[in-house]
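Missing here: one protein chain of the complex. Every other protein chain is in place.
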Amino acid sequence: MKMGTVVRTIPRCPTELLKELATAGVATTHEAMGKIGLMQPYMRPIYQGGRIAGNAVTALVHPGDNWMLHVAVEQCRPGDVLVVAVSAENHDGMFGDLLATSLKAHGVAGLVIDAGVRDVEDLRQMQFPVWSRCVSAKGTIKATLGMVNTPVVCAGASVRGGDIVVADDDGVVVVPFRAVDATLAACRQRLAKEATKRQRLANGELGLDIEVMRPTLAQLGMRYYDTLEEAESS
Amino acid sequence: MKMGTVVRTIPRCPTELLKELATAGVATTHEAMGKIGLMQPYMRPIYQGGRIAGNAVTALVHPGDNWMLHVAVEQCRPGDVLVVAVSAENHDGMFGDLLATSLKAHGVAGLVIDAGVRDVEDLRQMQFPVWSRCVSAKGTIKATLGMVNTPVVCAGASVRGGDIVVADDDGVVVVPFRAVDATLAACRQRLAKEATKRQRLANGELGLDIEVMRPTLAQLGMRYYDTLEEAESS
Amino acid sequence: MKMGTVVRTIPRCPTELLKELATAGVATTHEAMGKIGLMQPYMRPIYQGGRIAGNAVTALVHPGDNWMLHVAVEQCRPGDVLVVAVSAENHDGMFGDLLATSLKAHGVAGLVIDAGVRDVEDLRQMQFPVWSRCVSAKGTIKATLGMVNTPVVCAGASVRGGDIVVADDDGVVVVPFRAVDATLAACRQRLAKEATKRQRLANGELGLDIEVMRPTLAQLGMRYYDTLEEAESS
Amino acid sequence: MKMGTVVRTIPRCPTELLKELATAGVATTHEAMGKIGLMQPYMRPIYQGGRIAGNAVTALVHPGDNWMLHVAVEQCRPGDVLVVAVSAENHDGMFGDLLATSLKAHGVAGLVIDAGVRDVEDLRQMQFPVWSRCVSAKGTIKATLGMVNTPVVCAGASVRGGDIVVADDDGVVVVPFRAVDATLAACRQRLAKEATKRQRLANGELGLDIEVMRPTLAQLGMRYYDTLEEAESS
Amino acid sequence: MKMGTVVRTIPRCPTELLKELATAGVATTHEAMGKIGLMQPYMRPIYQGGRIAGNAVTALVHPGDNWMLHVAVEQCRPGDVLVVAVSAENHDGMFGDLLATSLKAHGVAGLVIDAGVRDVEDLRQMQFPVWSRCVSAKGTIKATLGMVNTPVVCAGASVRGGDIVVADDDGVVVVPFRAVDATLAACRQRLAKEATKRQRLANGELGLDIEVMRPTLAQLGMRYYDTLEEAESS
Partner (left out) sequence: MKMGTVVRTIPRCPTELLKELATAGVATTHEAMGKIGLMQPYMRPIYQGGRIAGNAVTALVHPGDNWMLHVAVEQCRPGDVLVVAVSAENHDGMFGDLLATSLKAHGVAGLVIDAGVRDVEDLRQMQFPVWSRCVSAKGTIKATLGMVNTPVVCAGASVRGGDIVVADDDGVVVVPFRAVDATLAACRQRLAKEATKRQRLANGELGLDIEVMRPTLAQLGMRYYDTLEEAESS
């Protein structure tokens, strides 16, 4: 595909499904997928407590050039998450309060961007959630074509238009569109299992016993000593 | 100039001008200057919501040695911003609650330091705003001469004594003393223009239309497809 | 010592002593030790305002494998701090709300981990303080033996079981068990000295005068100029 | 797809085509694709002068666990390039002289790995070219299933089994399998154009004139001054 | 122990033993120790092909201050390796051709330093091997006491005076003095085992078969598909 390609249609999920994934959160969703799909941990929220899940509208931009974000806004529908990838590492402030005002006016749930953002005090006050590589006031230009809603790599994760992006204080995870049902089912299973375990742990039981780890550990050679000196001389 | 040089006189700006720049903020000021003058984005505030503008008193120190900060305090006047550069990358905790108490007693607006700071809980409680490379408790020594109010490079930005330093949650920008009037004028223009645009964006208009981007994009080869499959096979 | 070694007994300190060190804080304790013992400044709290001191229960784990944390929990007593070292740089999310529930149930004061943590919103709500290399949702496995309560290097600091770990918003410092009395004594001295100095600085006195720095500075060649031009031409 | 998935068949290109791309090199191929497809620049060769192009056999592994590399070797054919992605950032030494001996025995052209490698002196002597994130002797385990020949993200680039990987001293670029003909055609065009330009530049002509940049620059506001002083006062 | 402590006596190993460890190299020694003891992979040789093993003379220095290196030289004996730790992260050029001349005159085998070095062209010509955090010309001062031959943490590894340091192109590993015999024995075993395996791999046998991995992989759920499409739809 050529630079300048914009795709208008992406698949979208029912709102209740997105809500349930947002509540499950990033860590649970990531485990439910088989421990894959995470963006790099340098992707941090600009304020604490944001929690979203939405279908991705993707944008691919050139370093230092945020032109395609304006093109991408038009493709966003209420509840979507705008995901911005850059064709090389970049820390410039590609997004600020004006673009946030525009996205908010179109009902967009939040922004995930592998570059910098600015006007973060305003964004906090607007309560527009953003996960970014960094905060930077560095201004960008509008000179180069990129792509919208084509497959991109954002912060180490593969994202296609319509994939479900879940983000909270733990980071960002991407669920391929057609894996969303299986992932949600696995999330529910995991949450149910954890609820029981959490209660037992709160009562003082040990993971060693709940998960019956002792026999395997012993078999692999785990050995207890009363003191460090004893261990060192054995 | 030799190590040990201390300059007593720097130019200073009227208070109202500084207030206006602080309100304009880092992103706007940086754009008004032509997208230059920013410190590196690793310069982060130790607490959210600080916002200052003041004339720079500069200090150049050796890695691991904060002696010259004490010399610099004496050169500060109410409203000034102390800017500390190090002659090589350093992360030590050069500044803490004692030096903050001293600066506060002399009316200094805040600190910008390309090294570490400590006692950050105290600094927050004192509401003394600091932008630093990192937080570190590592103690420093007092053994080496540096310079005060000579030109320095701090976090990638050139700073001369008296230059105006603007800092907020977006980072830090430096305005050369003699560029301050032109910069302020450009800030006002930009702020006025943005107010209108913000309103239109909030009403749902697109940047694509407000800025009349569509014709140029089309001319450069932007092309819309209904689906990804269509785009891939074209 | 072989992988799989677990030591059951570590020395522990009286609670009052630990409280006093926690109050003194990281910067003061580090200075009292002769400016050593700090962990790397990348070790940051997951929320502001945590402040702990406790005897270290150490765990050494393999990258991507958090199995030994479950073994370590059993060795923790109320007031202890769990210190997790990894045998190579790792950013995975080795610790979350389940392990925190378990540690809290056993009265553990907090966690210090040279890797990632997840479920940070939950941890904040539980008010379970954690200092970590990063936040990451990346899941880990349970396949490899490590060690518990043997000497480790965590974030650049040497830690033995029972050593005192002090952590606050400035970072983490480690006091060797047998150095704790001397360190506490030095902390008290330093705090007393600083109280006086803080008052004088608040009154506007200069460090230059309080510490009588001017003669040494002059002797080393410090020289004052009225203007930058004068300094440049001298 | 589940962890443990191994795909046996990938598309492969004619040898001459791969040779031509290797000769064109990374920079030219990347430009021919529209300035996309590069891996992060932290991917460096372990010795200078390596230059390969081959179809990718992909492996996805867990941090600290190189088990799937053994599974991947069996899927490699002469001329292939083994591409190893990790499900989170990892620096361990996942590959050394034994695996290199095995790959070499099967005619594999080289290795691209988003983790560490070791035995680099041996690898140099064997002249087995490797592009890696770092050099590290840290040993790994064999405990976790990954995937082979499923789509992965390696060092920021999307790679599918059979995609063409080109690597030289400039880094690594990935050409999607079905884009290879168009890319090769664009490479040839670019190389022809550059040959002429190189000769003119060697003769002392300026890019400003060859590319007729002066009018556009002037129109955008480029302005020449005889001295810095003149520029500053204008 | 106080700053200023210098220990005169360290244990030393027979020369043949050191030679054998140097030949075994870093990766093998690290595996023989149970996958521990490595310095961080940022420790790189300043030129390729250096390979040493020697007893460590340790020095602990302050950031930006190389004074204790001169104190440490006097404690070095022929064959020793000087290991320099800094009490906080530092990149200054603490070591150059003069100190190298001095160390060489005393028969020192090489330098391992968690900071910068300079005069690297001279060091290459002298063939004095150095492993360092970086190359930097930044000069240091001589103002602060450190320690010599007390336990230090260098680049993430614990080192005591007399511990054996092995360094080659793969990095640096530290063997505790009293673990040296067991480590050497394990190295020999590993080398013997690898020689056989290398030959079989060179003949085209697969690690999957030599190590009999297939049954375990199958049991854990590994599954082969002929094509990606088949895998995706299963």
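When the chains are written out, they are named A, B, C, D and E in that same order, and each has its own residue count from 1.
The working rule: a contact is a pair of C-beta atoms (placed from the backbone, for glycine too) under 8 Å apart; a residue touches a chain by one contact, two chains touch by 3 or more.
Every value quoted in this text rests on a predicted model; they were computed, and no experiment measured them.
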>> If I'm reading the header right, one chain is hidden. Which shown chains does it touch across the whole complex?
In response: A, B, D, E
>> Suppose we count only contacts with the excluded chain; which residues of chain A make the list?
In response: 62-65, 87-92, 136, 138, 141, 143-144
>> Touching residues of chain E against the unshown chain: what are they?
In response: 1-10, 67, 70-71, 73-74, 91, 93, 96-99, 101-102, 104-106, 116, 118-121, 124, 134-139, 142, 145, 149-151, 160-161
> So that we can see where the missing chain sits, which residues of chain B does it touch?
Replying inline: 2-3, 34-36, 38, 40-41, 60, 62, 87-89, 151, 153, 156-158
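What we mean here is this: only the chains that are shown with their structure count from here on.
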> In how few steps can one go from chain A to chain E if every step must land on a touching chain?
Replying inline: 2
> If we look at chain B and chain E, which chains touch each of them?
Replying inline: C
> Going by the average position of its CA atoms, which chain sits the greatest distance from chain A?
Replying inline: E
> Since chain D and chain E share one sequence, what rotation angle in degrees maps the C-alpha trace of one onto the other, as a multiple of 5?
Replying inline: 120
>> Please tell me whether C-E or B-C has the greater number of C-beta pairs in contact.
In response: B-C
> If you average the Cα atoms of chain A and of chain D to get two centres, how far apart are those centres in Å?
Replying inline: 27
> Quick one: chain C and chain D, Cα centre-to-centre, how many Å?
Replying inline: 41
> Which chain C residues touch at least two other chains?
Replying inline: 2-3, 35, 38, 41, 62, 87-89, 91, 136, 138, 151
> Looking at which chains touch, is this a line, ring, star, complete or other?
Replying inline: other
